[in-house]
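Before anything else, here's the structure in question.
Here the complex is missing a single protein chain, while all its other protein chains stay put.
Here is chain A:
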Amino acid sequence: MSTIFGIPTPALYGQILIGLINGSFYAMLSLGLAVIFGLLRVINFAHGAQYMLGAFAAYLLLNWLGINYWLALVLAPLVVGVIAVVIERTMLSRLYGIDPLYGLLLTFGLALILEGAFRYWFGAAGQPYAAPSQLSGGVNLGFMYLPIYRGWVVIASLVICIGTWLLIEKTRLGAYLRAATENATLVQAFGVNVPLLLTLTYGLGAALAALAGVLAAPIYQVSPLMGSNLIIIVFAVVVVGGMGSILGAIVTGYVLGVLEGLTKVFYPEASSIVIFVVMAIVLLVRPAGLFGREE
């Protein structure tokens, strides 16, 4: 059997794949967090709960209404996006312009309520959600065995991240968003309905989290706490990438996912903390993050 640094190559490739999968979720979630933070200056602690809601929406759509995975990919983000819009209009928008701590506390409270409610209804244990038949099974790549659903998740997340990046960098809506991130008052003085832009951004950010949740449902189990386990790592990713940096969030998400996977191979004891070690080093050396603008 071939080895690299004494590690059997199938194990190495396997961990890199797991790292890529985890990195896909880090990237999709930190992307939404970065967009929301950039424009609204809200640290959206409900992001993990919105991810969980997406997974549960897919699960409930299937089990209650018989609606399949492909439709859930569209419907779950829509439902969670609408819920987020209501939250922004009725609660979050009242906290703009005051200490960002209030937005953090509100969204943290919402996350606790949502997770508590789902734990009460469905219990803490995970519910299985089967991958759609079109994506079940796997292929032998020669050097490793690739479950098709996992390959699909990596590709789908890349498409989602690049699509979101293009939306922000290349479209008129994206130009409003970038400009309002710099100076919202001036953009509004130019006639852009900035309050609406904020609402849409929060809704889109949450919908993105829900979409990640649907993608995650067949891989991790659908459970009330699936988001809170992930969100702490995702915050670390955002900090490493640079708060508010879109590209930084995406690239850092994948890189740290793979780094975590590699650590599992070479020094398993450190695999659960390696991302936080990187975060600490980055904060010491480059507080604005790898891709952040120094102010």
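Please note the rule applied: a residue touches a chain if its C-beta (ideal position, glycine included) is under 8 Å from a C-beta of that chain, and two chains touch if they have at least 3 such contacts; residues count from 1.
In the analysis below, contacts and distances are computed from a predicted model.
Hidden chain, UniProt protein name from the list "3-isopropylmalate dehydratase small subunit", "ABC transporter ATP-binding protein", "Ferredoxin" or "Phthalate 4,5-dioxygenase oxygenase reductase subunit": "ABC transporter ATP-binding protein". Taking the complete complex into account, A:190 is the one of A:120, A:145 or A:190 that touches the chain left out.
When the omitted chain is restored, the residue from A:41, A:119, A:178 or A:286 that touches it is A:178.
On the side of chain A, touch with the chain left out of the figure occurs at residues 172, 175-176, 178-179, 181-183, 185-195.
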